[in-house]
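Note that this complex is displayed minus one protein chain, with the remaining chains in position.
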Amino acid sequence: MPRFLKEYFNRNGFGLGSVMLGLVLFWTVGLIILPQLSMLDFSFRPNLPPPEIGGPKDLYTLENYKYLIFGPEGGSQSYNAVDLRVFYRTLIAAVFVTMFNLMLCYPIAYYLAQTKGNHIRVLALMLIIPYWINEILRAFALRIIFGESGVLNNVLVGMGVFDTPFDFIRNDIALYAGLGYAYILLMIFPIYNVIESLDRNQIEAARDMGASWPRIHWRVVIPYAKPGISSGCTMVFMLSAGALAAPQILGGPSSLWFTQLIYQQFNDNSDWPQGAAYAVVLLVTCILLVLALMRLFKVNMGDIGK
Amino acid sequence: MSAGVGVNLEDLWIRFGDFVAVREANVHINGGDFFSFLGPSGCGKTTILRAVSGFLEPSQGNVLIGGNNMKGIGPNKRPTALIFQNLALFPLMKVWENITFSMEIKGASTKQRRKRADELLDMIALTGQGEKLPAELSGGQKQRVAIARALCAEPDVLLLDEPLSALDLKLRQHMRSELREIQKRVGITFIYITHDQGEALTMSDNIAVMRDGVIDQIGDGKSIYNDPNTAFAASFVGENNVFRGTVKQVIGNEVMIRTNRSGDLMARISTANQGKLKQGDEAMLFIRPEAFALAPAGTQGDHFVTAQVTKEEFEGSAFNIFMEGEGGKEIKVALPNVGQSFESHMGEAMTLEYQVKNAVALPAGVLATE
Partner (left out) sequence: MKNFSLMRIGIWVYLALFFSYLLGPLVIMSVTAFNSPGFPRAAPWECLTFEWFSALFQDERILNGIKNSILVGAGTVTLSVAMGLAGALMLTQIWPKLRATYYTIIIAPILIPGVVIGISTLVFWDRVNRLFGLEADSFLSNGLFLTVIGQSTFIASYCMLVLVARLQRYDNGLTEAALDLGATHAQAFRKVLLPFMRPAIASAAVLAFLASFENYNTTTFTFGEYPTLTIELAQKVRYGITPAISALAFIIVVLTVFAALANEAGIRRKELVAAARKSATVEELESGKLRLPGFLSSNAAAVILVVVAMMTIAVVGTAAVYSPQQCIADVREQKRLETDLKVQELLQRRAEQAARRDAEQAEQSGQEPTTEDTTPKASNNSGFGNVFDPGALQDDGTDDPEEEPATPGNNSGFGNVFDPNALQSD
């Protein structure tokens, strides 16, 4: 038995040590690594009926990836313009949602972290309560508001801003509001955690030297809060790009989210390998984007989840 | 009173990777002894204790408790109880639950545990405080609870890792005698760790002096103080004035040393080094501050030192005089305060006298505070 294993069992005892090791291995290998590898492998296989899986026809192929780029074989277009556009639009929209969220949440995170008093606890509670409520119901609530005869249209038409109700859903406004809404907490918390540890004297000192508020934030607070900001942005970006419920409920009919394509491949077309390939593309692209941004802003993986 | 259970370390080595934390330790601890490991922090004391209590497997060598080899026996199966450096009281258990934790493990009833807790609380003078949480106790009280908890396990050997280091001076001195008291009463072997030589000297039957993982000397307090084996032991235990030089002449168990700065001085060779010092060897000569006496001015000889007074200090029990010897060497002299009047000699040159049997010559070596 290798030394570190022996030490490990000495430290934890054999029974407890085995249970712990078993759970960790099951989680990391059985639930995280193998399923992802399995999905990757699956995405390179043809869509076969169950009896033929593992049979002679079950050969590796790039077909599923080709489909995303070039569309169905013998299709009228040289590129799969529809799916590629959805993909591209999803990423861009997720970036915008992330930026919107950051701008919305940074001030509140700063305020919560740097203000003292009892009302802060109340505000924090009010912040958390919406997130104890089902994601679907949150989207549903927004749909009541943005619906054609929803509250917002009633108000706007009543005030005479519009003559006819505005279709917030078809114009994707409901979707963006919903995605923004869904991940507010994930943006606020990391930023809050970092700013809370910022010594107030630093800000006082900067103010003392006559720096304006925007300047203090730009030069003192934001550089300090960078790990929190990038952690929040990473999570919000990944989750918005991977969102499914909000686009399904709030999305306009003509604008699909990439996850909806994956969903359709799985549930409507029953083409699992194709869906797996799309999922791999989504995962890899998102990870590459996040890694690139993390390198750009010089933050570590260790900052995520703090 | 039982004879107690002895502990032996046989050729004990403990390594962390390439780093050797304990090197070739051979220690025999008598049953019922109060035994101290004394050394500066980082010298490997805790490491030895963890090997005795079973948290660490020695890289080499054996730990014997009561003659039984402890190899492969876990800490929960050894007849030892450890009092941790930070006490490690269970924060969520009440004091009485803390104390009787070892009984809970063995499945004792609540009634039995309450009864034993009350006895032990009486013993540590915390009668009636069993319902408190550790956080609600003062430092000294926590200390005593930790001792009671360890004693409740009825160990053959009690291991204490700098248990007093977190206490203030007054309490520390009080706890010294209290610990010694308790040890006498329960009659089990105590292995005590400290970096405070005063603690070691006042409490212990025997002391092992450690440096960088090596045990320099084992013996009772008197022999370590009066007859150190190494320059390190001489300088670490108690205060000492050191004079460097080379051996000029060996005369039986005494030696004439040509010091670098204070001329030729006579000294006794420490017992462990008799026959080892030869002419021309580099040597160190140690004289305790209290071994000096004032001599008539101008007296010269091989047990006189002349120096200029640079600082005077009244400590209560003694007058401390700091002098600058030849070549800038600082010498500390402690004159006992026994009622005589003391006039200031600031700036004057004075002659000091010592008895040769009170000066110890040792081979040159590392000093404790260099």
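A and B are the chain letters, set down in written order, and residue numbers restart from 1 in every chain.
Here is the rule we go by: a residue touches a chain if its C-beta (ideal position, glycine included) is under 8 Å from a C-beta of that chain, and two chains touch if they have at least 3 such contacts.
All figures in this text were calculated on a predicted structure; none of them were measured in a lab.
Per the touch definition above, the residue from A:Leu48, A:Ile108, A:Leu156 or A:Ile222 contacting the chain not shown is A:Ile108. The set of chain B residues touching the chain not shown comprises 53, 55, 74-76, 80-82, 84, 86, 88-92, 101-102, 104-106, 128-133, 136, 149-150, 153.
On the side of chain A, touch with the chain left out of the figure occurs at residues 4, 8, 11-17, 19-21, 23-24, 26-28, 31-36, 38-39, 42, 50, 53-54, 104, 107-108, 111, 121, 123, 125-130, 132-145, 147-151, 154, 158, 164-165, 167, 169, 181, 184, 213, 234-235, 238-239, 241-245, 248-249, 251, 253-254, 256, 259, 262-263, 266, 272, 275-276, 279, 282-283, 286-287, 290, 301-302, 304-305.
What we mean here is this: only the chains that are shown with their structure count from here on.
Remark: chain A and chain B have CA centroids separated by 61 Å (rounded to whole angstrom).
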